[in-house]
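Shown here: the complex without one of its protein chains, the others still in place.
Take a look at subunit A:
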């Protein structure tokens, strides 16, 4: 077992009067895929946005690589090597793959971009992820399929010196074959030593690729267990009821939002 790369301890987050996250603990280990599951409104996306620095946390600790850090802006997270692949991918259709991957962080001088360097780096990254479906890195993103777009979005996240990649519903809009590609890609990211957090509603995907499942229930972390130790039914019970046998909250019915 590797050391945790990212740890959240007792994280609270409220929006006005609504407390969305209650004392949430989460451990992400390098080289592992941690699946973050939970019903709609359980706080998954809020948790991701807290880690990404979009929503600063109210209280609690974030420990990155053994040292406490504060995440108040997306740039803070990016500097640490935390990258987020959002559900809507955030790609510009009219730009090509290279331009999208380097958007906002172009290499070269402000008055003369280093296209050659960017193109080579983009190709190396795609190649290292064993992406074989893209015919040219100079294709506009508009011409790519859903799975290819997802691939580009993920490649964009790992292009940097990233340590942790959070993926928000990466397979939600994809067909069977494309889902396959993306799941393989997620596995490869973990094999390359990155800490991967996968948010998904699809339990089949979760059980296939994850090493560890973290379940949120009404803003509380009810269980973080190795995937091999629980069954699909138990996971669904944790998601919907907050408890399954010995796992989860002892009195979930008393929990309020």
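Quick notes on this structure:
We take it that a contact is a pair of C-beta atoms (placed from the backbone, for glycine too) under 8 Å apart; a residue touches a chain by one contact, two chains touch by 3 or more; residues count from 1.
Basically, contacts and distances are computed from a predicted model.
A single chain of the complex does not appear, and UniProt lists its protein name as "Xylose transport system permease protein XylH", one of "Zinc-finger domain-containing protein", "PadR family transcriptional regulator", "Xylose transport system permease protein XylH" or "Peptidoglycan glycosyltransferase MrdB". When the omitted chain is restored, the residue from A:131, A:166, A:183 or A:247 that touches it is A:131. In the complete assembly, the contact with the undisplayed chain comes from A:163, out of A:22, A:163 or A:243.
Touch with the chain that is not drawn comes from one residue among A:64, A:86 or A:217, which is A:86. Counting the whole complex, the residues of subunit A in touch with the unshown chain are 74-75, 78, 81, 86, 88-95, 99, 103-107, 110-113, 115-116, 119-121, 123-138, 142-146, 155, 158-163, 189, 191-194.
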